[in-house]
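All protein chains but one are shown in place.
For reference, chains read A, B and C in written order, and residue numbers begin at 1 within each chain.
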Amino acid sequence: MTQMTYAEAARMGLREEMLRDPAVWALGEDLGYEGGMAGQYKGLQDEFGPDRIVDTPISENTIMGAAVGAAIAGTRPIAEMRFSDFAMCAVSELVNQAAKARYMFGGQARVPLVARMPIGIRGGIAAQHSQSPEAWYTHVPGLVVVTPATPADNRGLLKAAIRCDDPVVYMEHKGLWGVAGEVDEDDQEPVPLGVARIARAGSDVTVVSWAAQVAVALEAAESLAGEGISAEVIDLRTLWPWDREAVLASAGRTGRLLVVHEAVRVGGFGGEIAAEVAEELRIPVARLGGARIPIPFSVPLEEAYKIKADRVAARVREMLA
Amino acid sequence: MTQMTYAEAARMGLREEMLRDPAVWALGEDLGYEGGMAGQYKGLQDEFGPDRIVDTPISENTIMGAAVGAAIAGTRPIAEMRFSDFAMCAVSELVNQAAKARYMFGGQARVPLVARMPIGIRGGIAAQHSQSPEAWYTHVPGLVVVTPATPADNRGLLKAAIRCDDPVVYMEHKGLWGVAGEVDEDDQEPVPLGVARIARAGSDVTVVSWAAQVAVALEAAESLAGEGISAEVIDLRTLWPWDREAVLASAGRTGRLLVVHEAVRVGGFGGEIAAEVAEELRIPVARLGGARIPIPFSVPLEEAYKIKADRVAARVREMLA
Amino acid sequence: MTSNLANEPARVAAMYRKMLLIRAFEEAAGESFFAGNVRGSVHQYIGEESIAVGICENLRDDDYLTSNHRGHGHSIAKGAHPRAMMFELFGRVGGTSNGKGGSMHIADFSVGMLGANGVIADGCTISVGAAQAFRLLGKDSIVVNFIGDGGINRGPFMEALNWAKVYELPVLFVCENNQIAATTTTRLVTAGEGIAKRAESFGLPAHTIDGNDLFEVDGTAARVIGEIRNGSGPQLIQAMTYRLRGHFAHDQAGYRDPAEVEAALGREPIARTEAWLRENGMSADEIAAMRAEVDSEIAGYVAEALAAPWPDEGTAFTDVQDVGAPVRGEAVQ
Partner (left out) sequence: MTSNLANEPARVAAMYRKMLLIRAFEEAAGESFFAGNVRGSVHQYIGEESIAVGICENLRDDDYLTSNHRGHGHSIAKGAHPRAMMFELFGRVGGTSNGKGGSMHIADFSVGMLGANGVIADGCTISVGAAQAFRLLGKDSIVVNFIGDGGINRGPFMEALNWAKVYELPVLFVCENNQIAATTTTRLVTAGEGIAKRAESFGLPAHTIDGNDLFEVDGTAARVIGEIRNGSGPQLIQAMTYRLRGHFAHDQAGYRDPAEVEAALGREPIARTEAWLRENGMSADEIAAMRAEVDSEIAGYVAEALAAPWPDEGTAFTDVQDVGAPVRGEAVQ
């Protein structure tokens, strides 16, 4: 076991896959010298050359569109969009082309690309650099959607995303780049897509979350434990496919479900999970998500948007009251 | 009362607003001679001139982006995107700019534009011309989302959208263009945004829908009536804001909620409604939506995607069983 | 310019036959649309056949072609089988996509035809990426992207021009300039001197030719494609042509000046190629025979397509994705 950050673990996973398969490459802005926004590509251009870590013009449509063509043509490109906000400049390429090519062409095409687009609040980067649109992509047939919450998962899930034969929207959380955690360097296996992780076992309520909110849910569970309330925390890891069985099993046991996400609550993926559980189990369900406002810049305003542990704990208490 | 089609009613509503306010104009491809995909702009360029019904280059980013600039500068543009699928070429302009300008600039900007992007299956136009992404835009702070189901509403809601001081995503359903209905020509009033319509009163179950699925729900309700099952059908009309009070009141009365939409079920807006009702009322909820597949071309495949009245009725029976 | 094609009547005849095949296919597609047997949008390539045939004559099966909404001609020229294509238009089993795609999504990967495209200019960025893949995989194949004169005003196409040149990719952009986009005269929405000047401003050699002159298309394509394969970097060909029909089958093109259409008929490629063949030893009977043969071949496909089985509705749920594939039934649907 080694301690490394979420960004370092992602770099390790990418490097392992690039060593393993010469068809794996990445394209995006400032990947070479800068090594990516958080160093997740650091040194890889020196090691693999400018044809496999490609510095591109500021041309989001083409970063994504070229990845589609390169994937169809037999390589495994990683389209680095830097921010999911900028990926909104290339939605047609991802949704109309990447997601549909295999189907529209009756199975003739495979599009094994990774559309890498970090989400979330990092602090003071405001409305156009902090969005969490993961729910959009769960709604698009043909796409897999991944939201890693830990360094180990950011290595293992990235490896799985790269090996996946279909397009994967890979959404790291910008707030986690510097967070360190245990990674087993010897274990080169990918983390399977679609399998949730029980981050903390519990019996009174099931709290489902992903990405940066998992730590918030765990913090809430810890404080609730002090009050004798036992919360089970599930890290979904993959939003599509999401681990329905694991969630239903847990919620069936605890009898209560709370979904927590940083994304705007209205139209968020929490609705899918809560509705599904309510339909199947008829147990109390609840959702916590962001207010329907753009992400503000100033500290107190940004803080007002965030879902903190105390609010999660309070919501759980309400459900148990 | 006059009989006119959904497309004719939209044309009437637009014309009335253009006569009423010289700041109202439209831009898009082939609006002049063609008069829009379904004649919804027919003759308006002759009447109002090429500066108010503007034929544009095939430049989706700029059709939407120019509408943002023109709205900020004091006019009321209608950005005609022809298909919501093509609007995916201009998501940054709509979501990063139009939706956020007012907020990011602390209230200095108003963006009274209508992003007009028809949704849905029309028959044989396949994966890139048949999508229903309305759920995406409900998830975006700053946007209003409208989905008219009748000719009268396509006149009245379009008028309300044009008069709205914030960006409105206006999603007509392509399958309804030729559907005729009663329109009161003398009533020039807009249909208020955010107010649902009880399309049919009932007492055993509440069926919520919008756009083309409203007719399907009504057809199902009719056949269920024959079996002594009384279904209340609500046409949501506006998805954001959606008429929560009306839905909760109805579902509270009937004790059961079924949401039906043509859009893909996973990540669809039905999740928001079902989750909200389950959280508030703890009654049985269910959702019917499209399979998570691209819209196929061939008749039997396209039919297999559709949610028909018999499936709606069957689901209601299950809920009552 | 002319090519050595003029010294090869047999090759001209073969290319002429391909043009006839495209023409017959498009006529049949239009008729089938009006007969109610083909749904959706059918964008015919009638009057532009010499471009696709002249370009693709100079391609290999392992070269790629990316198309737009008007892709039937490109597909046949690249080697897609018109029978499978007709089945696709009819939405039947045996179609290029077994009915999942239809006219706007015809593709045949076995011959490097990567697909028609329903979104204008999205094929352009796909093309440069495919060319980048060829380089990574050490292949000497090239990519040809067809774009219309209306499509050139979309940003992704312009980005792709820059991108292709920055990485010196083996891409040939072919702008089919029929002077119209749906009902819009492109001159009115296109600033400057046109696509050739624009492409040159990105450093791409640009060649404007008479797209209805099979010899000029073939000659230019032979030279340019050879140069690209030898590492010249991307180039662009602007092929001037004329859309003889409406934008799609159900467009009567009432906005067209009949005199203009009349004049264009005098320049249409099949008649011109036919005249050359007559002057170069092919008899009227031989031509009539070839036409009859092609017409009956296509007619046969139409008949077969009409009789072919519809896909099982269960196939609507396949070919989506491996992980997270749709499962039928309420729960996930």
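Some notes on this structure:
Here is the rule we go by: a residue touches a chain if its C-beta (ideal position, glycine included) is under 8 Å from a C-beta of that chain, and two chains touch if they have at least 3 such contacts.
On a predicted model such as this, the values are computed, not experimentally measured, just so you know.
The hidden chain, counted over the whole complex, makes contact with A, B, C.
Considering B:Ala7, B:Ala38 or B:Met64, the position touching the chain not shown turns out to be B:Met64 (whole complex). One of A:Cys89, A:Val144 or A:Val260 touches the chain omitted from the figure, and that residue is A:Cys89. Only one of C:Ala191, C:Ala284 or C:Ala307 touches the chain withheld from this view, namely C:Ala191.
Within the full complex, the residue among B:Met12, B:Met88, B:Leu143 or B:Ala221 touching the omitted chain is B:Leu143. When you scan B:Leu44, B:Leu158, B:Leu193 or B:Ile273 for touch with the missing chain, the hit is B:Leu193.
The set of chain C residues touching the chain not shown comprises 153-159, 161-162, 164-166, 188-193, 197-198, 200-204. Along chain A, the points of touch with the absent chain fall at residues 29-30, 32-34, 55-61, 85-86, 89, 123-129, 265-266, 288-294, 296-305, 315.
Touching residues on chain B toward the chain that is not drawn are 22-23, 25, 27, 51-52, 54, 56-57, 59, 61-62, 64-75, 77, 92-93, 96-97, 101-109, 141-144, 164-166, 193-194, 240-241, 244, 280.
Definition applied: only the chains that are shown with their structure count from here on.
Because contacts link each chain to all the remaining chains, their graph is best described as complete. Mean C-alpha positions place chain A and chain C at a centre distance of 40 Å. Averaged Cα coordinates give chain A a centre that lies 30 Å from the centre of chain B.
For chain C, residues touching at least two other chains, in rising order: 95, 97, 99-101, 105, 117-119, 155-156, 320, 324, 326, 332. Residues of chain A in contact with two or more other chains: 92, 96, 103-104, 141-142, 240.
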